[in-house]
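Below: one structure in structure tokens.
Here the complex is missing one protein chain, while the rest keep their positions.
Up next, chain A:
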Amino acid sequence: MSNETMTAGEKNKVLDIEKIRNDFPILNRLVKGHPLVYFDNAATSQKPAAVIDALVHYYTHLNANVHRGIHTLAEEATAAFEATRDAIRGFINAAYREEIIYTKGTTEGINLVAYTWGRQQLQEGDEVIISGMEHHSNIVPWQIVCEEKKARLTVIPVTDKGELDMEAFYTLLSEKTKLVAVVHVSNALGTINPVKTIIDAAHGKGALVLVDGAQSSMHLDIDVQALDCDFFALSAHKMLGPTGAGALYGKKQILEAMPVFNGGGEMIKEVTFEKTTYNELPYKFEAGTPNIADFVAFRPAIEYINELGKENIRKHEDALLSYATEKVREIEGIKIIGEAAHKASVLSFVIDGVHPQDIGILLDNKGIAVRTGHHCAEPLMNRFCIPGTIRASFAVYNTLEEVDKLAEGLKKAIKVLK
């Protein structure tokens, strides 16, 4: 924070945060008798009324199965469902709408690539590189497929500051590398990784790159063509949208060459008992009746973000992060985990002699929601020799006053616990 005397209340000039807060009905509720302070946004974001209304509207006016019927409801439901695909395409600047595969979320997107591309392409002796700050969802699928194909899984180490050791990455990268799967923004540390550098280096060795965009999609401008990534996975629920909806972006020619994932309805062209031919992109990867309502309601979330503007969102979140970092640093015994030069809206820390769970319980008693634990990144916690951290993660609807409440809550909790 540039101005140390800046007080809570004097905040971003561009966005009217109070107005934004009014768009999120859940922010009005009380928790344990206190106004909710929601700092668990890296786990899932809250939803604006536009998203909630879209869900209700869908079931009230549009509900029908998509792509099948010729009746009015089916056509309207299909149009609403497919409109989200165009919105996602625009949101990440993909070249073609058929490069957007609907998934349940980031985890399913990564699994889809592992089970189709991975099983088809990986051979004995090949290597897949991940990083030491991956979420379990970008570790386990690669362990499974590497074990099956006798390929080797290697890991880019993480420095004490919580950044990727890029020198080590260049050493790991070789002609044997077939894929680099790396997180864009770490859910546990907030580190923004230099994915463009990684992608260019990997392509230089003929390897593909999958970017786990679960945390980045709400905060950073995503341009998959400029990044030149081969796959990009995201989740709607981390970016103001509903749970159970997400997208996998893949370059068209790669997706076309990939074998199918799930078999069933929708993904087929013709079925006989002798042979089935498959539908074209993106439908060949979308077997069965999809999560229609949640995809329909994902579009207003994207529109909401677009309307606020990512740069404005980032400005506000950066202000929250620096203010929180400063406030938390003042508290004796706190050690911040993850002090990368480039971070996005995640503040992870430990406190001398205090278990994160105790802090989580006492903050919850004040209506403050933080995450405590290993954040589904156990190898990363082991790297820092800690069982877990306390993580406050910020979103556009959070305020500096709420950060003050967090700091106060922490001080009180530490006093009681020590």
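Keep this in mind: a contact is a pair of C-beta atoms (placed from the backbone, for glycine too) under 8 Å apart; a residue touches a chain by one contact, two chains touch by 3 or more; residues count from 1.
Methods note: contacts and distances are computed from a predicted model.
Please identify the absent chain by the protein name in its UniProt record; candidates are "Cytochrome subunit of sulfide dehydrogenase", "ATP synthase gamma chain", "Peptide/nickel transport system substrate-binding protein" or "Cysteine desulfuration protein SufE".
Not shown, but named in UniProt as "Cysteine desulfuration protein SufE".
Out of A:97, A:152, A:176 or A:355, point to the residue that touches the absent chain in the complete complex.
Checking the options A:97, A:152, A:176 or A:355, the one contacting the hidden chain is A:355.
Write the list of chain A residues that the hidden chain touches.
Output for chain A: 32, 354-355, 357-358, 361-362, 364-365, 372-373, 387, 416-417.
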